[in-house]
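Here the complex is missing a single protein chain, while all its other protein chains stay put.
Our next item is chain A:
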Amino acid sequence: MDGSVIDTAAPLGEVLSPAEEAHHEEHPDFRVLGLLVFLISESLMFGGLFVTYIFLRGLNEQWPPEGTEIELLLPTINTIILVSSSFVIHYGDVAIKNDDVKGMRKWYWITAAMGAIFLLGQAYEYLTLGYGLKTNIFSNCFYIMTGFHGLHVFIGLLLILGVLWRSRRPGHYSHQKHTGVAMAEIYWHFVDVIWIVLFALLYLLTIFG
């Protein structure tokens, strides 16, 4: 499957029985598990940034410092788009589990579009905020954290596009074989969850906190 030594040495006996073949679990593939373990690690990287932000917020009396105003409208729209895209991508996963490649492609295209809109919205926000990375300690945090998250959204977008690219081949994904689809979905959910924390910390707590 993956060109790995493990796969070529997969036990022959198990695969031969057509009765077992119908089972969803009958293709041990640890990639999803590997991704989940990796995401624990990723979330701690964001954790490091969040903790730094909370520290700095506590150390500075005026937060955000003068001259840095937070816009709420655009980021809220962006948040709604990103959070709802998590539901959209899930429909794609449901579709492929029903062998509906067409449906999966449809939902994944919508997710990709929503992700792209989110990134464009973020770029627009950067251009119109009126302060840059170097302005003050708050803007430092703001750009690093949202930028780093944006990078992750971009990677997620690439994963989704990769799934769409591969799904052109008939039979590449099926109800039995959809590890790539599932991985893109899991990663997308992860990016979403991180954004919710980030949105609360950077926007909501700054304005209402």
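Basically, a residue touches a chain if its C-beta (ideal position, glycine included) is under 8 Å from a C-beta of that chain, and two chains touch if they have at least 3 such contacts; residues count from 1.
To be clear about the criterion, contacts and distances are computed from a predicted model.
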Name under which UniProt lists the unshown chain, selected from "4Fe-4S dicluster domain-containing protein", "Hydrogenase formation protein HypD", "Binding-protein-dependent transport systems inner membrane component" or "Cytochrome c oxidase subunit 1": "Cytochrome c oxidase subunit 1"
Residues of chain A (touch criterion as defined above) contacting the omitted chain: 1-10, 12, 15-16, 18, 21, 27-28, 30-31, 33-34, 37-38, 40-42, 44-49, 51-52, 55-56, 59-60, 65, 133-134, 136-137, 140-141, 144, 148
